[in-house]
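One protein chain omitted, others in place.
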Amino acid sequence: MSRPARSIMALTALALAAGVHGQQPPAAKDRVTADFEKFRAVLEEDNPAELFEAKGEELWKAKRGPKKASLAETCDLGMGVGVVKGAYVRTPRYYPDVDRVMDIERRIVHCMVTYQGFSEKELAKKPFSSLDRTPDPVSLVTYVAGGSRGMKIAVPQKHPKEREAYAIGAEIFAVRAGPWDFSCTTCHGEDGKRIRTQNLPNLATHDGSLKAYQGWPGYRMTGGVMHTLQWRMNDCFRQQRFPEPGYVSDSITALLAYLGATANGHVYKGPGIKR
Amino acid sequence: MADPMKIRARLKGDTADIRVLMSHPMETGQRKDAAGKLVPAHYIQNISITLAGKTVVEGQLNTAVSRNPVFGFKVKGAKAGDKVVIHWVDTNGDQRTDETTVTAG
Partner (left out) sequence: MDHLRRMLLKGAGASGALAVALAAGLLRPSRVLAAEWNKAAFGAASVPDALKAVGASGPADSKDVAIKAPDIAENGAVVPVEVDSRIPGTTEIAVLVDKNPLPLAASFTFSNGALPSVALRLKMGKTSNVRVIAKAGGKSYATAKEVKVTIGGCGG
């Protein structure tokens, strides 16, 4: 990570430590928010995330890894081998072949390891995007997410393990811990909170959770890099000064099951663009 | 080699609305890497667009154009099926050419 990026994060942390701002006077907030939303729409129209989608599609179809296999011919994201359409909005979900719940990035990594012969340890070494490098799973997740554009979010809650993941996610979302006695809910459990100019969605609500589900995978204007929900969750842990969760770990899958199921029924617009 | 561009060209009346996304770091030469070393400037300097074989736009860019550049242009007198070719060259002499055809609105 670059030093400026680190210092920005430190600032963000300070802002957090100083307490998240409460509601602003409505008029001032509305004008800035409206202006941001207007130009956010302009940015969404031509989202550089599409470049990563294209890269991901190439990776999905190519024979790669020590086993020279393509994910398109081997990987079942839950809709049948090679089927991308609609898979993203139905994850996290229970996969019988591994008898566990996986979020989309975890499933893709599972396929890369199982069918293409990549090393999970290697993939976990530098799993997040930097200015110099976009890890393959990030592009793949972006491609798969694009395959659910315009579809309703329908994270399944039928299997007992899917319900268990949701319950664990809800619990992690609320637990207060770390040196600052923080929880996800400190920032994301009430309406009308913000850090500086950024509105913070209440992720415990049906509409609020869509903001996160819709935002990632997203093209982040800061640095101009593509990030997935895996990164977003990891970074929330870091911002709360929690121990860093493992890459594609149970706790992240659980949080994403909670987040996704809370947003169920909303239409997913495709990969996002974020500040 | 540089990654492909994404080009869209849609007809609105007789005007083609051309949008292009380019994959490029657009390094300013001011940024320091993790080790504190300046990352050399590396950016697209020239772009050109042809529609049905005729040059319609030529552009020159500086480092102030955002990373992964996005442009929109409008060209009158276009027809569905016209070929759009976009080309860029950067400070390293790397270049990329991609094309699409104009689709009816």
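We call the chains A and B, going by the order they appear; numbering starts again at 1 in every chain.
Throughout what follows, a residue touches a chain if its C-beta (ideal position, glycine included) is under 8 Å from a C-beta of that chain, and two chains touch if they have at least 3 such contacts.
Quantities reported herein were computed from a predicted structural model and do not represent experimental measurements.
Displayed chains that the missing chain touches over the full complex: A, B (touch as defined at the top). The missing chain lies against subunit A, touching residues 2, 4-5, 7-8, 32, 35-36, 38-40, 42-43, 196-197, 221-224, 275.
What subunit B contributes to its contact with the hidden chain is residues 15, 19, 28, 30-31, 45-46, 48-49, 51, 54-67, 69-78, 87, 89, 91, 93, 95.
One rule holds in what follows: only the chains that are shown with their structure count from here on.
A separation of 29 Å divides the Cα centre of subunit A from that of subunit B. Residues of subunit B that touch subunit A in their complex: 3-4, 6, 19, 21, 23, 25, 31-34, 36, 66-68, 70, 72.
Every residue of subunit A that touches subunit B in the complex is listed here, in rising order: 1-4, 45-48, 50-51, 54-55, 131-132, 219, 223-224.
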